[in-house]
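Sharing a structure, written as structure tokens. Questions coming.
Apart from one protein chain that is not included, each protein chain of the complex appears where it belongs.
And now, chain A:
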Amino acid sequence: MTMLQGFQIALHALRLNPLRSFLTMLGIVIGVASIVTVFAIGSGAQLRLQEQIRSIGANVLMITPGAVYQGGVRLKDGSKLTMTEGDVQAILEQIPEIQAAAGSLAGTAQVIHEGKNWNTTINGTTSGHFMVRDWQLASGRYFSGAEETGAGKVVILGSTVARELFAPGDDPIGAQIRIMKVPLEIVGVLDRKGPAQDDVAFVPLSTAKLRFLGSASNINRDSVAYIIAKVAADGQMAGARAEIESLLRQRHRIPAGQEDDFKVQDPAAAMEAQQGAIRTVALLLVAIASVSLLVGGISIMNVMIVSVTERTREIGIRRALGGRMRDIRLQFLCEALVLCLLGGAIGVAGGITLSMTVARMAGWITSIDGEAIGLALAFSIATGLIFGFYPAHKASKLSPIEALKTE
């Protein structure tokens, strides 16, 4: 008997009892669907992180406010803007490894153009920001020096904002938009960097302070919320970081032994660490899903054992008519394999559907790769072979005479 005949006999037997066959497969279906879904969501999250790492740009350090003490009480990190434009200038001038640096103030606001409006992040910064992030223009220009120092009423749009406010054919350059009642002229539109990055509008830092935050008395005229700085080469990251730390401690007059009021971070490194964490969690979830596969395998073994018992007489007949022991074994092994493969295929389809639904509902990115599908199917074949072997072996060992005597 050939493999093909084995599969034909198996399909024939399974078709006779479709409900039982389906229930038997259910564990495999659930296990495989879970594995595919976890992989899809996990690799989607990885892709999103990679996009963010890319969008930050290479060799970028980020300086954010740290702990602040007021009358001996430690306030929450970032509760006070401790960095200044002076710090930006000092970092740029005194640390040779730093190629570019920019301070930013950011908030969200409604951006209005004629009938359309869009809620987005408003980032007040300087042209250095675009240099640090290697962010090119799709059209127009960056801020001029005069606009940066003189609070020019100009704005550079991220591609998402441009798309939301303007029809595909319209050129946004030169058009007027309004942010918090202030009319601004669009001087540039940025290249795409990724869905999470492109939803932003940049104005000069001085413009943000004068026109949007002018009334906010708790903000020092010189403050910035965070600083980003670009280091010339990969190998200089650690050195540049140490130099920035000592420079800022000196400028902020932090005595030895006291905690810094700022934090220097390497966002790419942090995200890479996060990526590792995602991978670990995904592997853990796959391990949990594998338990479902195991349960599915045991259920297949159970049903196959029952099936062998029920069909003892059939086995006896097949043996009397010339079936060899290995033919009987192959027949039942094929049945287990078909159950697992069908269950695996249904599971893959279910997993794809589930992850696409989750992606749509939660707004996550998911990515389904052939590797995950291949792995899931390989798992189900292995399950079929491992858990199908014992019942098939048992069937092949039956004495034909005894088997023919059973009812």
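One rule holds in what follows: a residue touches a chain if its C-beta (ideal position, glycine included) is under 8 Å from a C-beta of that chain, and two chains touch if they have at least 3 such contacts; residues count from 1.
Here is the rule we go by: contacts and distances are computed from a predicted model.
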Missing subunit (named according to UniProt) among the choices "PadR family transcriptional regulator", "TAT leader-containing periplasmic protein", "Integral membrane protein" or "Putative ABC transport system ATP-binding protein": "Putative ABC transport system ATP-binding protein"
Contact partner of the left-out chain, one of A:Asp222, A:Asp260 or A:Asp327: A:Asp327
Touch with the omitted chain, as defined above, among A:Leu26, A:Ala106, A:Ala282 or A:Leu404: A:Leu404
Residue in contact with the excluded chain [from A:Arg20, A:Lys116, A:Arg313 or A:Arg360]: A:Arg313
Touching residues (missing chain, whole complex) on chain A: 1-2, 5, 12-13, 16, 313-314, 316-327, 400-401, 404
